[in-house]
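All protein chains of the complex are present and in place, except for one that has been dropped.
Here the chain labels run A, B and C in written order, and each chain numbers its own residues starting at 1.
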Amino acid sequence: MNNPYLPYPVRIAEIRVETEDKNLRTFKFEFLNPGDEEKFAYLPGQFAELSVPGQGEIPIGIASSPTEKGFVLFTVNRVGQVSSWMHNMKAGDVMGIRGPLGHPYPLEELRGKNVVIIAGGFAVTTLRSTITWLLQPENRPNYGKITFIYGARSPGLLLYKEEWMAWEKRDDIDVFVTIDREVPNWGYKVGFVPAVTKEVCPPPENTAAVICGPPVMIKFTQPVLEEAGYKPENIIMSLENRMKCGLGICGRCNVGPEYVCKDGPVFTLAQLNKLPKEY
Amino acid sequence: MSDFEPKIVAFFCNWCTYGAADLAGVSRLEYPPNFRVVRLPCTGRLNPKFIMEAFKRGADGVWVSGCHPGDCHYIAGNYHARRKFILLHQLLESIGVEPDRLRFSWISSAEANKFQAIARDVVEHVKACGPNLAFRKEELKLGLAEVA
Amino acid sequence: MPEYIAKKSALTDFFKALSAGRRLLTPQGAGDQCRLAETAPDQVKLDYVNTHMSPKTLFFPQTEKLMAFHKDASKPDANIYSCAGDKAVPTVVFGLRPCDARGLSVANKVFQNDRFTDPYWKGKFDQTVSVGLACAAPAPQCFCAAMGGSPYGLTGLDILAFRLEGGDLGLKAGSEAGEALLKDLKLESADLAAVFNSQQAAAIQAQGVAPDYRPIDEANLMALFQDPHWLSTAENCLNCGVCTFFCPTCHCFDIQDEQDEKGGVRMRNWDTCMSWLFTVHGTGHNPRPSKTERVRQRFMHKLKYIPLKQDGVRGCTGCGRCVAMCPVNIDIRAVALKMCQSSAPSQA
Partner (left out) sequence: MPALEDVAKKIRESAKRLLAEGRAEVVVGYRRGTIPLTTAPFFARTAEECDQLVWSNFARINLANYLPGRKKVALVAKGCDARSAVGQVVENQIPRDELYVIGVPCTGMVDNALVAAKEPRPIREVVETTDDSFTLKGEGYSVEVRKEEVLRRNCRTCAHRTPKLADELAAPEVPGATPDDFADIKALASKTPAERLAHFKDLIKDCLRCYACRNACPLCYCPICFVDETRPQWLGKSNDPMDTLTFHLLRGLHCSGRCTSCGACETVCPVNIKVREFNRILELTVQKEWQYEPGLSWDQKPPLTMFQTDDAAEFIK
């Protein structure tokens, strides 16, 4: 019987320090067993449990896109026991990943629409996956205008610099990267994400917004979008809660009757408006 | 049990016993190597859960040593510690931990000879108790056939 | 389907046949020592109230190993988890109370949900034949009928036994597997429908007038959630979690790794929504920071969230354990009534 608790063994192929405070590292994993990569078939927005033997598991959004073959990427913030342990691991070490878990962003339903993607801080991980996926030649024609708004406190806290700099050069995506306060030699925007959103977000007609960020950013960006005329059905968010099983069984991540792990983590604002704010 | 070499976790105050161990070493006073030393700023820092953790993870003995009463670097740390030790000592003895598994001593940084003597004594007594099989966590049952 | 009779004089033979090729578990011991234990066919008791703990322990023990790894670096699979769960043993459990059987069927839909199947639960669940014993006389804390069940209910059971005058056991199938098994046992068949129905009616009546909790089913989720009564409902709660540990439908668990020099195991242990630690984020943010939210979570889960997810079936089966065990007498019946009032249209 398929055991959804059992992680696929993976080898750390590469570790990249993402931020200047060194609290975020991106882990590139390669599957040890042939066939596991195919079994781990995922879509942008899904997450996985990263498993360190003897230490435990942590639920982390998948940062790579399924169109990137041969590896999967996860960006891990140093917070607790497992993530701190992972920050001391090296390329070549063996651990496990379990998933994919949760539902992806509803990219199928967004076909034909404009998409505005709003990210704050290190919550950009699954949005990196989304943009990478959208920009694939086989996918890009299926979508309208794509706008990417990404903010962090300072330049050193922005993830995936190479990627977003490359996206910026393209003409099939509008990229707006912002930091909270002006610093010398900063060639991009300055200001909080809600303010930048107000300034650059496209009209709501035939457009959906995907937001991922810290609670305070979401709290102030959501009204901006609603004022701009976005309907709650077209505002898509990804929630986080403490999780263990990831399978909708162990009981802790529920928001009302919905389990963030199994029924989420992706919800529309319309769905969330009907649920308790227990996240 | 003659070849049984106990594992003993030693909690030493930085200002006295830890120095005494150092001095004993420098003075080439031989003492048994069965200790894993945890250096504390003061025995007052010793939370009983540290001792429990040592036993839980399979230590055969625990040795706590600090400054003589009145000599605390922090004036009263070891006086407070002493009251804790009185209770802990009584509690563990009452619930059935062999008294020889848990040792307390006062050794100043000058007392290298006392350190050597007590270190030998602690090991001897823990050896006499034999391995700690009862006051520790159960061994994990992996259930993997290939692991002996 | 006809019913069957196991004669008083041949009960031992019945239990012997029932447990052929399986271990037989039945309630043994009295009062708070009453628990499911392996039983010889001639030692089955019929005069107990109910087991102290709920029978979820059968499929979901308090601590359960999920997988293990070794640290022998000379082997290629060092530090890689592999499945090491205990093998499920073919079992027949006799003497489940209908409330508990119904509870197991609720939990079963969580462990085998719309997306995932828990192999540890399923392994044991599938290997077990569930035989219930109907409750002719309810205990003081019983309220299964009020929660939509019956002391003679068949939900979650392969077979339900009920006592007949003179000491014989009436047997009624609750599932196809149960029906097949009863046929195999070559018992005398009989039409006991009338006896069954009158016994059931008397047993339900003995529980007293059942309050009507349907307003909760009809109420708006957020109206129930936001009602101010939760503050006073939770005020005396100790947040101990006894209710959750004893509940037949509570299924929450924690996953923990432990290791030593040779290897490590990943296990799951019962957890409780009453615990502060249950929901706290790595950042320190806690979506359910005080006991008020945690108490609300438990009752909303039982009486609103589970019904929403399981076609109206409540997560409380009226076994009464939490009522009997709560140190501060938080009575789910009283809480349910408060929820009914909070959902009244005048206040919604």
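Please note the rule applied: a residue touches a chain if its C-beta (ideal position, glycine included) is under 8 Å from a C-beta of that chain, and two chains touch if they have at least 3 such contacts.
Remember, predicted model here, so these are calculated numbers, not experimental data.
The chain that is not displayed touches the following shown chains in the complete assembly: A, B, C.
The hidden chain makes contact, of the residues C:43, C:220, C:236 or C:283, with C:236. Note on the undisplayed chain: of the listed residues C:128, C:272, C:317 or C:342, the one touching it is C:272. The omitted chain makes contact with just one of the residues C:45, C:163 or C:333: C:333.
The chain not shown here is touched by just one of C:6, C:49, C:252 or C:339, and that residue is C:49. For subunit A, the residues touching the chain absent from view are 80-81. Hidden from this view is one chain, which touches subunit C at 30-32, 49, 52, 62-63, 137, 139-141, 232, 235-236, 238-242, 245-246, 254, 256, 258, 267, 269-272, 275-277, 323-325, 327-331, 333-334.
Although one chain is not displayed, its contacts with subunit B can still be listed: residues 48-49, 52-53, 55-56, 69-70, 76, 79-80, 82-99, 104-106, 118, 134-138.
Assume only the chains that are shown with their structure count from here on.
Chain-to-chain contact here is organised linearly: an open path runs through the chains from one end to the other. Looking at subunit A, one finds that none of its residues touch two or more other chains. Put simply, subunit A touches subunit C in their complex at residues 1-7, 9, 32, 51-57, 79-80, 83, 94-96, 215, 240-242, 244-245, 247-257, 262, 274-279. Contact residues on subunit B toward subunit C in their complex (touch as defined above): 139-144, 146-147. Looking at the complex, you find that subunit C touches subunit A at residues 66-67, 69, 79-83, 110-111, 113, 115-120, 122-123, 221-222, 225, 251-259, 264, 266, 268, 271, 273, 278-283, 285, 287-288, 293, 297, 300-301, 304-306, 308-309.
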